[in-house]
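A single protein chain has been omitted; all remaining protein chains appear in their positions.
The letters A and B name the chains in turn, as written, and every chain counts its residues from 1.
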Amino acid sequence: MNLLSLNNLSLSIHNFQILKGVTFDIAAGEIVAVTGESGSGKSMTALAAMQLLPQGAETTGHITLGDQDLTTLTESQLCGIRGNEIGMVFQEPMTALNPVKTIGNQVAETILLHERTSKAEAGKRAAETLTRVGLPQDRFPLSRFPHELSGGQRQRVVIAMAIARHPRLLIADEPTTALDVTTQAQILDLLTRLAREDGMGLMMITHDLAVVADMADRIIVMRNGEVVEQGETKTLLREMHHPYTRMLFAASSHKVTLPESRATGPLLEVKGVCRDYRTPRTTFFGQPGHFRAVNNVSFTLNRGERLGLVGESGCGKSTLTRALLGLEQVQKGTITLAGEPVFTGNKPNLAVRRHMQVVFQDPFGSFNPRHRVARQITEPFHLLDDPPTGAARQKAIDEALTAVGLKPSDANKYVHEFSGGQRQRIAIARALIIRPDLILFDEAVSALDVSVRAQILDLLVDLCAAYDLSYLFISHDLSVVRTITDRVLVMKSGEIVEQGATEDVFTAPQHPYTKTLIEAAPVLPEIQGLTA
Amino acid sequence: MLRYSLKRLLSLVISLAVASLVIFAVIEVAPGDPASFMLGMNAQPETLAALRSELGLDVSKPERYLAWIGGMLTGDFGTSYTYRTPVAEMVTQRLWVSLPLALYALTLSTLIAFPAGIYAAARRGRAGDIGVMGATQLGVAVPNFWFAMMLVLLFAIKLRWFSAGGFAGWQDGPWPALRSLTLPAVALALPQAAILARVMRSALLDVLGEDFIRTARAKGLTARQALWRHGLRNAMIPVLTIIGLQFSFLLAGGIIIEQVFYLPGLGRLIFQSISARDLIVVESVTMLLVFAVIFVNFAVDLAYAAVDPRLRART
Partner (left out) sequence: MNRNLIFGGALSAIFIAAALISFVWTPYTYTGMNIPDRLLPPGGAHLLGTDHFGRDILSLIMVGARTSIAVALVAVGIGISLGVPLGLWAAARRGSLVDEIIMRGNDLVFAFPSLVIAILITAVFGAGAINAIIAIGIFNIPVFARITRGAALSLWEREFILAARVAGKSAARISFEHILPNVTNLLIVQGTIQFSLGILAEAGLSYVGLGAQPPTPSWGRMLADAQTMVSIAPHMALMPGFAIILTVLGLNLMGDGLRDYLDPRLRVARA
């Protein structure tokens, strides 16, 4: 008996087709992963199952829960089902909770909505549910407000709200995407445990195939609003009939071969760097406190070397990046590029900066929407005493764009005409145009779909061969760092806890934290004969 | 919470101090000597000197500022140059008109705006929303004193439900007084209600787009329940800000409306004093108005903290 059946479900919003004939089932107690890249329609499938679609959405086909066709129910009947028979967990725990209500209140609300019971009884049940999701009452009383909890803890509260009434089906839409890798592992364990204990169907929406392969009983692969392939996890991984499925898995475990590193002398030298932030005063007339975001960090990056820096959010890697760029002054220690300090007096040392460029994470926020590509990528020329003009400038633009796989004619377009992956290529062109000695990649591929990410990684390899790049690759994504760097630093709470040759660190981590990180990271099973 | 309040209080005191300096400085720039203005061209030098000393004009500027501020703090607002009566007395009398008028208008404005804004937000894009928004668009464009004239024309001259102006006073109980404040309050309130309703609607719509509203819907709340239980309180911060700002507009707007209805409030006092160059009255009444505005904003800041637990925790 199927718990949830989607039968030939199509959906359009304002006449724009989102889903096309989606058909699949979820059985009671079964964990089903729906996966695909952005635009595949996986999240909209989840919202359709909840019947929480945006305005202007029109559906055809059927969504059956047990023996009820959800598409035929009235809104008030649906309200009786949501939270009661279907629970849902969302991607962004930081905003999924009402900031002005206590967590107890919000969990109890689910219970009070669907049962006639006293507030006290609902509160007691809320406490039990919170304990069950790993928020015991002695440390997380009902009176806590969301802002007093971390992201992972908030996600537990959201899960508690979703399962408080023991629904038959739980839908989790990218529940761990916003979380750190160690927290992710805990939340995934929790979801699996709850599904197994309660015999609850779990629809897991995720873009991360490694997560899928670990926990799902069945996998549904979607692309452009259609199901391209579905099947038992083991069978699907073994057979992979559809070329898109193959491409997706190949891209997810994409490995590149860096050209041999010809590391010569030290290029970037970081010695005993500390970076403090002021925290608000704790007493009215007291001194402001200090928070040490980067603590006594030392390392060297050699010319021609590809160095990685991994760590979870809040570990200080962004702060360190800003300090390396000379954007902020450090409180202790020295940072030098080819022997010259990046920060002199109270000012960034622009003479050094011209040898250093950066590529950021967000392919959408990295560009001024009002300027054309040519103006965007030539911005670093500002650092040169004698920037090229006229034909020389044009030649530099053409070369940079060609080097990253774009056309010289793209220079006259605006960035909104490009896809995310193309924008990231433009960002790399901007970094390359003054031929810097060092490039910092700050989570540069983290926001990209796996297939695009694979292409950008290939591009980096090509550029390494062509330009003898030296770079620092900062990322939370262990699998990417593993393939694209020669040596790696592991950062935790503002300190470098381990460093060494990348393969050595990954195969034989020394520090307990590195071990935890590597164990927590979900990995795809080795699949033979895949090429992206 | 205590630290937050203390911080706000400190900022209140600093604002008041700076505001009083500004007002004092501006009035000081005024050309002409009030004493010679009062006595006319042919005054005897001795009389002039005596009056100057009586008015406290014969000491240095810092001393005069301190005397003025010290007086204000102890309730002594100085003596009117023209009437020779204590300003405090004159102001108290007028406050009994202006303050009730502003509060009356604020109450009306809130009572109209909240339901209208909530209704429009709940029916976003539908006929009800478009109707309410059209009405507010018009309401925002109407000058309140013109609206007041129209109210007089309709309700006082044509229908004779209210008197066209004047103030009945509080001596016969609240009803006659409130009755004579009703048309002025309506005239003040409706344009403000239009603004407030628009703010309420857009604040609610912003909140209704937040993730936690979707979470609430996923629990099984209806759209209406989600709006009332989760939307409203989160939308209150921008709304409170506007209510705070509106109080100052209502006090100031009251000055103009008092002219339309011949109400003996602070507004009339100010205009009489300006034409009589009774600058000490202008100075003190302006300070009082500014104090009211700053104080209301302080109260709004405290209200934020009551609404938002994140503010209670921080700072």
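In the analysis below, contacts are C-beta pairs under 8 Å (C-beta built on N, C-alpha and C of every residue); 3 or more make two chains touch, one makes a residue touch a chain.
None of the values given here were measured: they were computed from a predicted structure.
S.K.: Specify the residue from the set A:358, A:448, A:464 or A:497 that touches the hidden chain.
M.R.: Going through A:358, A:448, A:464 or A:497 one by one, A:358 is the residue touching the chain not shown.
S.K.: In the whole complex, not just what's shown, which of A:210, A:256, A:350 or A:374 touches the removed chain?
M.R.: Counting the whole complex, the residue in contact with the absent chain is A:350.
S.K.: Can you work out which residue in B:6, B:30 or B:111 touches the chain that's missing from view?
M.R.: Touching the chain that is not displayed is residue B:30.
S.K.: So which bits of subunit A touch the chain we can't see?
M.R.: Interface with the chain not displayed, on the subunit A side: 325, 327, 348, 350, 353-354, 356-358, 360-362, 365-370, 376, 379-383, 416, 427, 430.
S.K.: For review purposes, identify every residue of subunit B that touches the missing chain, sorted by number.
M.R.: Given the touch definition above, subunit B has residues 11, 14-15, 18-19, 22-23, 26-27, 29-31, 137-138, 140-146, 149-150, 152-153, 157, 245, 248-249, 251-253, 255-256, 259-260, 270-271, 273-274, 277, 279, 282, 286, 289-290, 293-294, 297 touching the missing chain.
The definition used in the following text is that only the chains that are shown with their structure count from here on.
S.K.: Averaged over CA atoms, how far is the centre of subunit A from the centre of subunit B? Could you give it in whole Å?
M.R.: Those two chain centres are 50 Å apart.
S.K.: Which residues of subunit B touch subunit A in the complex?
M.R.: 3, 6-7, 125, 210-212, 214-223, 229-230, 233-234, 307-310, 313-315
S.K.: Quick one: in the complex, what on subunit A touches subunit B?
M.R.: Listed in rising order, the residues of subunit A that touch subunit B are 50, 52, 55, 75-76, 79-84, 87-88, 90, 92, 95-101, 109-110, 113-114, 145, 147-148, 158, 161-162, 280, 283-284.
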